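Single-structure report; data block below.
Here the complex is missing one protein chain, while the rest keep their positions.
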Amino acid sequence: MNSQIIDQLKREKILELLKTGKRIDGRSLDEQRALTIETGVIPKANGSARIKLGNTEVITGVKIQPDKPFPDLGDKGILICTAEILPLADPNVEPGPPNEEVIELARVVDRGIRETEMIDLHQLVLIEDKSVIGMFIDSSVIDSGGNLFDACSYASVAGILSCTVPKYEIKDEAPVLVEGVTSKPPIKTLPVSVTMARIGDYVVVDPTKDEESCMDARITITTNSDGNICAVQKGGSDGFTAEQLIQCSETALSVGRKIRKQFEQLK
Amino acid sequence: MNSQIIDQLKREKILELLKTGKRIDGRSLDEQRALTIETGVIPKANGSARIKLGNTEVITGVKIQPDKPFPDLGDKGILICTAEILPLADPNVEPGPPNEEVIELARVVDRGIRETEMIDLHQLVLIEDKSVIGMFIDSSVIDSGGNLFDACSYASVAGILSCTVPKYEIKDEAPVLVEGVTSKPPIKTLPVSVTMARIGDYVVVDPTKDEESCMDARITITTNSDGNICAVQKGGSDGFTAEQLIQCSETALSVGRKIRKQFEQLK
Amino acid sequence: MNSQIIDQLKREKILELLKTGKRIDGRSLDEQRALTIETGVIPKANGSARIKLGNTEVITGVKIQPDKPFPDLGDKGILICTAEILPLADPNVEPGPPNEEVIELARVVDRGIRETEMIDLHQLVLIEDKSVIGMFIDSSVIDSGGNLFDACSYASVAGILSCTVPKYEIKDEAPVLVEGVTSKPPIKTLPVSVTMARIGDYVVVDPTKDEESCMDARITITTNSDGNICAVQKGGSDGFTAEQLIQCSETALSVGRKIRKQFEQLK
Amino acid sequence: MVKIMTQLMTEDGIRCDGRRLDELRNISIKVGVLKNADGSAYIEFGKNKILAGVFGPRDVHPKHMANQDSGILRCRYHMSPFSVTERKNPAPSRREIEISKVIKEALQPSVILKDYPRTVIDVFIEVLQADGGSRCAALDAASVALADAGIPMRDLVSACAAGKVADRIVLDVNNEEDQEGQADMPVALMPNVGKITLLQLDGMLKPEEFKTCMQTALVGCRKVYEVQRKALMEKYFQTGEQ
Amino acid sequence: MVKIMTQLMTEDGIRCDGRRLDELRNISIKVGVLKNADGSAYIEFGKNKILAGVFGPRDVHPKHMANQDSGILRCRYHMSPFSVTERKNPAPSRREIEISKVIKEALQPSVILKDYPRTVIDVFIEVLQADGGSRCAALDAASVALADAGIPMRDLVSACAAGKVADRIVLDVNNEEDQEGQADMPVALMPNVGKITLLQLDGMLKPEEFKTCMQTALVGCRKVYEVQRKALMEKYFQTGEQ
Partner (left out) sequence: MVKIMTQLMTEDGIRCDGRRLDELRNISIKVGVLKNADGSAYIEFGKNKILAGVFGPRDVHPKHMANQDSGILRCRYHMSPFSVTERKNPAPSRREIEISKVIKEALQPSVILKDYPRTVIDVFIEVLQADGGSRCAALDAASVALADAGIPMRDLVSACAAGKVADRIVLDVNNEEDQEGQADMPVALMPNVGKITLLQLDGMLKPEEFKTCMQTALVGCRKVYEVQRKALMEKYFQTGEQ
């Protein structure tokens, strides 16, 4: 209850500022917070990244290991992105099986990377229908400061870009690791997720935790290097107008280009 | 609490009527509610039925797919009947894993069909000990108006009777679907489940939800086409006399014959 | 709360006695309760034992069956010790998945038998990397009177000592039981677990439930037939001094020798 | 594994099920089909067969989930084991949990929850047979079921997908188009208020296509709205009930 | 897979374990075998070895499960991992959950719950070694354990199965007869009240056989009752306790 009153007061303050074109932390409406990316932070993983997006911090580790393909998908390797919010990241998170928020987070991050076709999964097949390479991209939010969707997506992309893929040979129908030989993963494009929040009549890019606590609705749009829109997820308890959404798609493309430049430097 | 008082008043009213040989809905004591059966309601399933028994409504779908046999049962196909009460069927049902009531419901429906040997499981073997046909008969209660045992049983039997079994050939020890060739399932007998409730000194057939809320004990008896008694389950927090139970077994046979005629028309 | 006051009073009483070198049940500080061992109590199991340690009572059954080895451990059979506290053993135990206490209990019992290398697991291999013998040693506490660690450990050891291992032959790469031929399990040493509780400045061996309810800390030390210390687990919400722990290790050896004599008679 | 590739579209824009680019599948909605639920609806949308039942406003259990200032909305989207080609495990999958959440958030703007503090409105959706666009069809049925339960609402919610198939934008993607096509975009609209309350996209669209696709879906939503409206009218005015 | 078919009965009606048609297996019951439980019993019934422990009446947790007007009875039937031929997973199976329910409902008529509103009586049953008829043997032990706990009761509950083996009705079906025989019918009786509180059947019986089978089981229940009674007498009168 108390926190509802505080959220209400926050909202009034935030809206007042937005009317003058400003945000609490001084950003313009379509401005992201600073993104810093560090890779190779988990040397035991095949790829890893620790990213900060404002006060939000995420660590991603990538594990690569031979696996059986999914039935009916024998000509593709396996790619699975997960996300969890560690209980040390947020006073309101409780340990236990993932709730609907976390399941949505993980699935949206996964779809952004899957639907842009970032990785050429056909190149991860060892024996068709029998043995493929599996890539597990696990993201852990370690400090929760808003916009976990983009933060987990950026950490996952950076983790993948930092990967070295081990080589496997087939012996007696079973994959055997070839020591000391690695390659880069088969990257086709760079997905960039951009999340926006509507607060009243204003749409802001990369919302903070405070902005999220009083937003009306949320939209996450993932674009690829060719300027295509590949994945969208609307969230939150209210809606958008069609005009707002078209505007959001344009913002996602323009903001996305800046982030993509940061990714280019990791390649 | 409130509802306990209401159940008590209901019981008094129901008993008063029973003394004059009547039930609230005008039926005689050994009379079932009208049963309507519609098959083929889920065209994507191999068999399906939607049945109404008074205010109770159940949908059953049958899925048929190759499977591995159970260990030590390599000469038999697989038959599994399940049942669940959808939360939209009843204001008191909560989503979540099945509780003891639902587990009992599913197991009693399954045993009725299994113990009468409705299906000749030996005819569902593709390669002994290696590959068999599995039949999954899943029932969902969509409106709960009492006597779910019989309703789920009838829907399951009707679903099975409506089945077309796809043909599988063995190639390289693995079953492969033969498109466009189907057969009827190997039916040996028609099981009919009849549930009765004891309220005071009276035993009524096919209890409604109101009758169940104030019954003393319950008995479900399943018979087959040859007039054998094949499965029995007593429930409820009180008991029966031996005489009552013998009377119940006779009622189950006579009422069962009427229902079986409805099943015959589906063959 | 009430029970906290009672625990406090118990503690005062127990400490008062300890100052005079006595315990409530008349034992000296380094004296165990009487241990009685009965084997063969579950004839359908491959081995079994029912032990009483004071008021604590445990039944262990051993099941032996062919299994696949763990990956990377293809030259060893499988040994798994579990433990559970049945709800009939203790008014405070609730049915349900094991809590942290029970998980610790099971893992400490398992480690005591594993780390002493009681069983020569290499002798349980049928085909290296493919097929091995698995031994499942399941302990159920049926009456809880304190010191479940030692009680479950003794019951497990006695259960193993009472085992007859069936013979398996390999046919078509699969293990087949050879009827009527059995052998003793390949025993290398006899582990003995000794648990001590610190109450104030005193350390007592084999604590009762009352002593446990007011102890400061607990230590379980398992030794083998050669007088080695092989497994240790400290528990409880306070600590020990180094001197106390060294004293405990000596007590574990001396008390252990007496118990081991009881085990010797089972061989 | 042999995959038989269906041709998804003829050269003159006729789709694999015979529809034109901007044509909806057949839709029929029945209102008030369940006796126990406070409100209910059954929809057939192409091959989708979906039931929705609504209970509430009613007390919240467990109580600590209640909101002192407002009612809450809960939603469960569930698929029957027999609803899809391979038998589905009846336990809710992660996909079903996500869809439950987006449906809840798509319905929420339409429901006036402020009037019912400390209560819950439960929306239970059962997919008896699934086809492409099942989340939209589920939403359409759920919104009608909420209205049937007498819940005060700002508007109905009408949902329909559009997508990209054989390089062309099409309305109301079916199962084959969803699986073999290039993009699928489910959209939900409050037609009178003009708010989009659900928008998802899987696939690949150029910015211009994104706009066209959304507009196409919105046209579909408005068509669906007419079907919803007619179904409610039929129950409440033609049959004379309440 | 080679199955060795045991001959279940000789021509002159001697069963595979040497019993006559109407002969019970050996039964022994010990009362008060556990120190922590408020009441307890241990039964050996053929090769069944089963413990039952009772706690209560005591407070209900969680509280919302309590009944203001009456005590409640809970029952857990559980099989030890080593109780059957193949090691059993210790988590309760669906079969164990169903048996827990039918045992609870078989005991309930015998227990006077009205005297203890807002409380629970917990019956915990552990099958240490399972043989045919384990649910009946479990019931027999549980009823004695309830009496040992001093719970006010209308009667004991005495249970025993009958069945059909090699076309003949037999008393007290053992494991081989259960698996290879034609019918198994567990029955529980309150012997003085004359109420049947458990009746199940798996198999195939003609209507006449159904009657004979039930009567046969009831005769068995009365024999079991004598064993239960003697076991309680031994504890409470011969040893002079209480």
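A, B, C, D and E are the chain letters, set down in written order, and residue numbers restart from 1 in every chain.
As a working rule, a residue touches a chain if its C-beta (ideal position, glycine included) is under 8 Å from a C-beta of that chain, and two chains touch if they have at least 3 such contacts.
This structure is a prediction, so every number in the text was calculated from the model and none was measured.
Enquirer: Can you pull out the displayed chains that the omitted chain is in contact with?
Expert: Within the full complex, the chain left out of view touches A, C.
Enquirer: Thinking of the whole complex, not just what is shown, which of A:Gly26, A:Pro71, A:Pro95 or A:Gly180 touches the missing chain?
Expert: A:Pro95
Enquirer: May I ask which residue of C:Gln65, C:Thr164 or C:Ser249 touches the chain that does not appear here?
Expert: C:Ser249
Enquirer: Since one chain isn't shown, list which residues of chain A touch it in the complete complex.
Expert: Where chain A meets the chain not shown: residues 41-45, 48, 55, 57, 59-63, 65, 82, 84, 86-91, 94-95, 97, 136, 138, 140, 142-145.
Enquirer: Tell me where the left-out chain touches chain C, residue by residue.
Expert: For chain C, the residues touching the absent chain are 1, 4, 72, 74, 100-101, 103-104, 106-107, 111, 115-117, 129, 219, 224, 227-242, 245-246, 249-250, 253.
The working rule: only the chains that are shown with their structure count from here on.
Enquirer: When chain D is left out of the picture, which chains can still reach each other by chains of touches?
Expert: A | B, C, E
Enquirer: If you average the CA atoms of chain C and of chain E, how far apart do the two points sit, in angstrom?
Expert: 32
Enquirer: Can the chain contact pattern be summarised as a line, a ring, a star, a complete graph, or none of these (other)?
Expert: line
Enquirer: According to the definition already given, which pairs of chains are in contact?
Expert: So, checking each combination of chains, I get A-D, B-D, B-E, C-E as the touching pairs.
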